[in-house]
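Here the complex is missing a single protein chain, while all its other protein chains stay put.
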Amino acid sequence: MTTWAVDSGIESSLREIREGIKEGRFPARAFNDQQIFDLEQQRLFPRTWCFLAHESEIPSPGDYVTRYIGNNNIIVARDEQGQIHANLNMCRHRGNVMCKSEMGNASHFRCSYHGWTYKNSGELIGVPYMKEGYEGRLKRKDWGLVNVRIDTYAGLVFGCLDPRTPSLEEYLGGFQFYLDLYLKQGEAGSEVHGPPDHWVADTDWKICAENFAGDGYHTPVAHQFGFNLGYFPSSGSTHSQGWAASIPGRGHGIGLGHSPNFPPFGGFPEELTAEMKRTLSPAQIEVFSKVRTAVGTVFPNLSFLMQPFSLVPGETGVRFVTMRLYHPVGPGRMEMYSWCLVPRGASQEYKDEAYKAYTLAFGQAGTFEQDDFENWTKVTRSAKSTMVKNIDFPYIMGMGSERDPDFPGPGHVVRPYVNDTNFRNLWGRWADYLVGDVEP
Amino acid sequence: MTTWAVDSGIESSLREIREGIKEGRFPARAFNDQQIFDLEQQRLFPRTWCFLAHESEIPSPGDYVTRYIGNNNIIVARDEQGQIHANLNMCRHRGNVMCKSEMGNASHFRCSYHGWTYKNSGELIGVPYMKEGYEGRLKRKDWGLVNVRIDTYAGLVFGCLDPRTPSLEEYLGGFQFYLDLYLKQGEAGSEVHGPPDHWVADTDWKICAENFAGDGYHTPVAHQFGFNLGYFPSSGSTHSQGWAASIPGRGHGIGLGHSPNFPPFGGFPEELTAEMKRTLSPAQIEVFSKVRTAVGTVFPNLSFLMQPFSLVPGETGVRFVTMRLYHPVGPGRMEMYSWCLVPRGASQEYKDEAYKAYTLAFGQAGTFEQDDFENWTKVTRSAKSTMVKNIDFPYIMGMGSERDPDFPGPGHVVRPYVNDTNFRNLWGRWADYLVGDVEP
Amino acid sequence: MTTWAVDSGIESSLREIREGIKEGRFPARAFNDQQIFDLEQQRLFPRTWCFLAHESEIPSPGDYVTRYIGNNNIIVARDEQGQIHANLNMCRHRGNVMCKSEMGNASHFRCSYHGWTYKNSGELIGVPYMKEGYEGRLKRKDWGLVNVRIDTYAGLVFGCLDPRTPSLEEYLGGFQFYLDLYLKQGEAGSEVHGPPDHWVADTDWKICAENFAGDGYHTPVAHQFGFNLGYFPSSGSTHSQGWAASIPGRGHGIGLGHSPNFPPFGGFPEELTAEMKRTLSPAQIEVFSKVRTAVGTVFPNLSFLMQPFSLVPGETGVRFVTMRLYHPVGPGRMEMYSWCLVPRGASQEYKDEAYKAYTLAFGQAGTFEQDDFENWTKVTRSAKSTMVKNIDFPYIMGMGSERDPDFPGPGHVVRPYVNDTNFRNLWGRWADYLVGDVEP
Amino acid sequence: MTSTQESRVDRETVLDITEFLYREALALDERRFRDWLDFLAEDIRYEVPVRVTREGLADWELAPTSRIFDDTKGTLEVRVRRLETDFAWAEQPPSRTRHFVTNVVVDRTETDGEYLASSNVFIYRSRGDDPNPSLYSLFRKDTIRRKGDGWELARRWAALDQALINAHNMSIFI
Amino acid sequence: MTSTQESRVDRETVLDITEFLYREALALDERRFRDWLDFLAEDIRYEVPVRVTREGLADWELAPTSRIFDDTKGTLEVRVRRLETDFAWAEQPPSRTRHFVTNVVVDRTETDGEYLASSNVFIYRSRGDDPNPSLYSLFRKDTIRRKGDGWELARRWAALDQALINAHNMSIFI
Partner (left out) sequence: MTSTQESRVDRETVLDITEFLYREALALDERRFRDWLDFLAEDIRYEVPVRVTREGLADWELAPTSRIFDDTKGTLEVRVRRLETDFAWAEQPPSRTRHFVTNVVVDRTETDGEYLASSNVFIYRSRGDDPNPSLYSLFRKDTIRRKGDGWELARRWAALDQALINAHNMSIFI
């Protein structure tokens, strides 16, 4: 039992929690708690790489979107030279918001309060009454927008508030092997199908992050309608099959669901399979060919799912990919961003078909999404009960499992699909940050 | 003047408050304060017996209702053997809510997230993929629903989170004598007329608890319309008559309003009076015969009112009973549950007539209820003002009064009806809990 | 860079902030922060003179309005002798609200809970069941409404919760010279045109207070539409002209905008100008004749604006005066009260014309007001971002400026109009209070 | 969806009844409660059941026995008489209500001259200086009866679309 | 409640005026402000009084002298012209408004060709990425005047059902 110190002693509680994870337990309370939320805002999100945007959302010079790291609104803009910049969306004069929309195109931003003007890269270039008012005291170069460091992988743009955090490559630590399934669909790679669904939910972001780190266990019950009506290409009897892969010490994890009779690369159009075979590594090809469902989380709050879906029970259907960001806005409260990623090089027809599958299953009106959020908001509500303050949940599936020796992908890989191993890795890493033990 | 320490020193403030009560003063601030609310959640409600349900709400095997102790949602269910159990409404696997409705019937609860299944008594009996996933590591008996201890009196089901709290009988400490007026209406006892009215109010629960612990003082003004239009069988000139009875050191209190010309047992149907005379004690009969209005609070937050009501000015009318639970959900905010209790053995006609009287007077559209909550929300609002931080209210009525030597009922009983004596007892007990001085 | 200590150390942060102001920097975070809000409620508003009402709002005996100091609701009433009293709007018996409307007329207030009755001056005069209930223990004179000290200047009624705060005259410290422009429009003085506009905004009160302490800098951009369409009688090229006047060590400040070609007293009707020349001092006449725009703040949260406005581009138009109170209700949240003041002695026609100008430009549907609040809510939002915790804004305009030797008005007066000098004085005083260094 | 032409209520009656409901709501929102009583039949049943959250397949969600309002013309008059005193504290200061009556659909009943009018009602209610109104959503099934040249309300049954009501009282009519 | 048959406005006019109000609202919600001005008479008076919380028996709750809007066609055109610039910051990004116009009741006035249309208006207003909309409830008393084949709005009087307005500005039309 983890002892939860409500007032003082959160530090020692966190150390206890970290030890508990190794023994297969994690406290209910962590999923809805003000102190935990505050520590996450102070020690976790300012130190990790945080997803900002997909490059295909801002394809042209001047394009920008506004996103968040913590409660900081960030402009992600492509400058006239095509380079991407991230800056805090705040005027340095008196703090006005510069870009008031979620998406747009502008070479310059002019403040609506006193008129200071910045390039879309963040440089301050115009100050009204510079002479009369500032009499030479103000140096433009000192007052550019507050810059945020960025790094990218295969179209994903991440930002980091801590200059000491290692490179994105090191941070991902090999998880790229699995991400390529989502991000390198065909030679031209992946792109967003359009702007994301965006909604708020009384759900703790961590519940989503865990679920998408490979919770194959919930599918036959949480999405029982799909199994019952035949829309989900798996069956209860074999559903536990597959793998749980995680990057130890990094927090990333992915569940790989396998159905014995599902065709290799089933649901991909042939051209795409052919392209992937050319561009991906043999080990990737071997792994991906066996995967029916791939559901993974990049630590801390970015997830992906690839899944075939058919409205004709028993048919293979079409594969769709969703990328999702869980943006925490309070203890037990979040904003959800959900994109559909499509192969950039595929036919419009295929993209549209994949998008239709996505929209029927995910996005806020999606039937699977509905089920998930229903369960997640309820978990979030329970976690706030005072009676749970000393209650742990069991995270003991796959506790002593050996790595699958035949599996060619990186990381710690165990069977079966139905497993808690990825979650122990996820919460272990989370605890490292909250304790403050991550070398920046 | 009580010194109110805002940050530190709440402990010493509380001791001062406790001393002040004896001298007839209680601080305004207590009625709307975050620190007080937090302490109540930590030191009061987890140690007292908290009302959960009336047995007649769940008459058959499988019947359940969901209620709260603090912010903990509790399933109160009758098992297949007819025994009542109370359990936290939370799955032990990942914390999902088990019962999503306020009322229902089920022999088993199946979790909608991963499918764990429990008996309605709380025992875990089904775990999907037990073999593939848990590989023998999970013991079902360790993972039942979190049980809550219960105890009952005359149909009332109470729950308690503290194993050291003495029995309900000891806790009530003689107040049963008075409760029987509400709970033993006739030989078959009382039952709920139907599910309770349930609403939220920006009112501190303590204001209601005090008012129903015998605030006869407010009636002629707060419910002046009733006096003016003749619907209330009392008059300003005699309204102060009657008794205030309280159980010292227990917190319970009841006001007994007496009208000189009101007939003994006026408003009861004859059969019922006859039955009561058979089943109640002579002392009870003597007391109850003289009572026009009986308004009492079981410490901390359960109240009862019995009152005759007639739409024909001057007539005796019909007696109705309301039972009400003040469920605190924040400083100065509560949920109200309001039931109508009727004599189980009475004719449907009488029950309906009593319910009609109840519904015109109480429940959220009730005319008396409207007045009360209007005043209570305004008191709550005032209590938050920073200027009141050193302001006490006077609780000096009946300060030196001797016990009425002729009164046959238990407890400390004083005259007149218009009195603060019950309230000093109520807040004294409350202060004991908040200070932390209650032997569990 | 100001170091912002989130948890402990706010005291030392505040001292750093105070030093920083002298060097021309003030932290973004101050404009939306729970700790700052709490300290303002504890150390600032209970010690300053707080605006309550204009005498012309309660012209007759019995007239009252209810207003706030902090979260304390105050009745401001004129008694039967014509004297004004301020009392906490709370019954001393159990804390009910006495006056439930914002405005009314009553010689007595009777509580709707138990019927205690007070004179409108606050004296307790009626207690039901005094004999039966209180048995001589209650002394009426001890239980009057909680009184608030008041003081007035030229129709403005202020209240103060601290008995040690010096007189209003000393507190204003010469700022009366400038206030007379608003308050002594003609021999009969000024009056409110009617009840104030009243709305809530997610804006920190300090942003408004600063803006109205003379932010001439924002006008050509924030209200660019007015410049573009010709409704604002100034032009970008000359807009920086004028003065910034402040009362050192008092916090008050006013911006005086001057347009080279604007006629002296332009926009005033002739009779009014004539009257003012008779009643104001020669120094006042000299200053006011040159002023196009006068925009000032009485520390901490009362502001005034006088401005000519014409719908015919290029014409002088009519002068209107708005008085506004920024009532803080949370960090980054306020209630706005906005009045239009008109010369009591002017023709109804002129009053109506001035009011029409006011209502088109200010009040919540006013075009200028709309712009301002849009910017202010955005500033407020930015200020909450965690990334700004070490970010200061530049307050360096007019840093080394000498007092204008030719200017006949009191205080520290510098040129040009576009200036940060008043703001440094404002925040300096604010910091004195928050640090706790104001001799009461 | 084919409209069942034969049983359809004629347009004029539908529009009449709709206007009747609008004018009734106006009487309430203008606090002309005596006028409002005139809209009601002498034998009116005015009923608002208590709602309890139940599972999808439960027998009932609207309680068969519990009522928020369960009034006759007589008790409604008591309520109005109360509002006419100076002591109806719950309405001092008065609620500002606005009844948004929409989706009026009229069907025949088995009684000649009586029609079943279904409507949605959204009530906005504001009091004092609280910037947050109370909002209520209801479904109403009214029986409207022809009376001379006009109409009267013979029955009102209204269900609140909420189980835990977000208001410290229900001192208004619906 | 007997409907006073003789003074009743004919159905066609009621439906016409109702449609006029719906189309006017549509122009606002689609931000066709120039089109909207065309709905207004040249001599329109457009008025929204300030509301003050008063006791039940007070003379007035709607202030006799204070106005949130007090506009003529000229000043409404100024507001529209402003919205057409790039600098109407309050509407950048634009409010998304929806005017729910209900309970339209039409009565005769003393002027031939002019009708008094009472209506309830619920306005939903959302801006930017704020998930919490502003909600306004209003009662409107409009004078609608026949103009050729169609109609024009000769007067709008609208009262907000709130004393402390829950919006940082009122940069929309009502």
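Order as written gives the chain letters A, B, C, D and E; numbering starts at 1 within each chain.
One rule holds for everything that comes next: contacts are C-beta pairs under 8 Å (C-beta built on N, C-alpha and C of every residue); 3 or more make two chains touch, one makes a residue touch a chain.
Nothing here was measured: the structure is a model prediction, and the numbers come from that model.
Though it is not drawn, the left-out chain touches A, B, D, E in the full complex. From the options A:R18, A:R43 or A:K100, the residue with contact to the chain not on display is A:K100. For subunit B, the list of residues touching the undisplayed chain reads 100-102, 112, 198, 200.
Hidden from this view is one chain, which touches subunit E at 12, 15-16, 19-20, 22-26, 29, 38-39, 86, 91-94, 96-102, 122, 124, 126, 128-133, 135, 147-152. Contacts to the hidden chain, counted on subunit D, fall at residues 1-3, 5, 11, 14-15, 53-57, 100, 102-105, 118, 120, 122, 135, 137-139, 161-166.
Assume only the chains that are shown with their structure count from here on.
The chains in contact with subunit B and with subunit E alike are A, C, D. Here the chain-to-chain distance from subunit A to subunit D, counted in touching steps, is 2. Interface subunit D/subunit E: under half of the residue numbers present appear on both copies, so the contact uses mostly different residues. Counting C-beta pairs in contact across C-E and across C-D shows that the higher total falls to C-E. Inter-chain spacing, taken between the CA centroids of subunit B and subunit D, is 32 Å. Look at where the CA atoms of subunit A average out and do the same for subunit C: the two points lie 48 Å apart.
Among the residues of subunit B, those touching two or more other chains are numbered 100, 222, 371, 374-375.
Shared contact sites, meaning residues of subunit E that touch two or more other chains, fall at 53-55, 87, 89, 92, 163-166.
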